[in-house]
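Complex shown without one protein chain; remaining protein chains in place.
We just call them A, B and C in the order they show up, numbering each chain from 1.
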Amino acid sequence: MTIQVFAVLKDYFDKEFEIAGDLKNIAALKQELAVQNPQAANVLDLCRFAVHDEFVDPDYPITTNDTICIIPPSSGG
Amino acid sequence: MTIQVFAVLKDYFDKEFEIAGDLKNIAALKQELAVQNPQAANVLDLCRFAVHDEFVDPDYPITTNDTICIIPPSSGG
Amino acid sequence: MIPSALSRPAVAADLPFLSAEPLDLVGLLAKSHHPEAGAVVLFSGEVRDNDPQTDVDYLEYEAQEAMASKLIRQILDDACEKFPLKIALAQHRVGKVGISESAVVVITASPHRAEAYSANRYIIDRIKHEAPIWKCEYFKNGTKEWGGNCNCQKITGDANKHVYEWTEDKK
Partner (left out) sequence: MIPSALSRPAVAADLPFLSAEPLDLVGLLAKSHHPEAGAVVLFSGEVRDNDPQTDVDYLEYEAQEAMASKLIRQILDDACEKFPLKIALAQHRVGKVGISESAVVVITASPHRAEAYSANRYIIDRIKHEAPIWKCEYFKNGTKEWGGNCNCQKITGDANKHVYEWTEDKK
């Protein structure tokens, strides 16, 4: 699946990258990313996840064809 | 003394006029105007009076050389 | 014309507080930026045409000009005392004003947005209640009516005591 990250997450991950493996839902993806990059774990805890430009819950099932956006807390304006 | 009136008061008085007589203070002036034009009495009750562009109290003494402005409630904006 | 290095913010000393010409909203807004102000709020009070009874043709504003100008300056000074403003300006129209034209403009700029909004309402509420400026509505049927925006003394019993909306913000 394709992961897109934004803002401060780009200090920890490439802006867009592929991730393989048997990740059944958003919670599993988040755990995998925190294992790959432990320094990002605190930031990931504050983020929300979106699939097809809609926010999804941790138990949302994901497939290898999905593009998943990781959305930090807003700081616009 | 010279009297200047504004806004709705112009429906009852000339915009600027002279008034003669022994009027010792603002309260006396107001009473005299209400006698001259009884229909204006209610409106005059809502107004404030100013001399030299400063609001003054009913007991403020006035002289024949003064110019007195009669100021209805604001309705700007 | 960005005001800089002033201990007190610019109260637009070179801007007349009353204007017989159309208010230059965009010109005033274009000048109302300040490097220390993160928030700019502009209010424009405009002439509506939907009076419930009869259609308004145009409005005419009359002022006791010397007193109105002095009071608007005082209100801006007071606003600068109460709120951390970098810019505070206000201008009220006098004379004939058409539908959708601006009758009064207030611009405030401050580091954060809460104060810019609160100060803006503080200024416009006081101008509308206190400034010796009067509105006369001229209707399409030929009649006219002097406005009575400020009826506060009916509530407070005192021509000097006004009921302000902006106080709601201050809790």
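Basically, a contact is a pair of C-beta atoms (placed from the backbone, for glycine too) under 8 Å apart; a residue touches a chain by one contact, two chains touch by 3 or more.
Computed from a predicted structure; not experimentally measured.
Seen in the complete assembly, the chain not on display touches A, C. The chain that is not drawn here is touched, among residues C:Val40, C:Ala79 or C:Ala131, by C:Val40. Mapped onto chain A, the interface with the missing chain covers residues 4, 6-8, 11, 46, 48, 50, 53, 69, 71-77.
If you put the missing chain back, the residues of chain C touching it would be 2, 25-26, 29-30, 33-50, 99-100, 102, 111, 113-114, 116-117, 120-121, 124, 165, 168-169, 171.
By definition in this document, only the chains that are shown with their structure count from here on.
Chains B-C form the pair with the most C-beta pairs in contact.
Taking each chain's centre as the average of its CA atoms, chain A and chain C sit 49 Å apart.
Computed from the mean C-alpha positions, the centre of chain B lies at a distance of 26 Å from the centre of chain C.
Counting partner chains per residue, chain B has no residue touching two or more of them.
Along chain C, no residue makes contact with two or more other chains.
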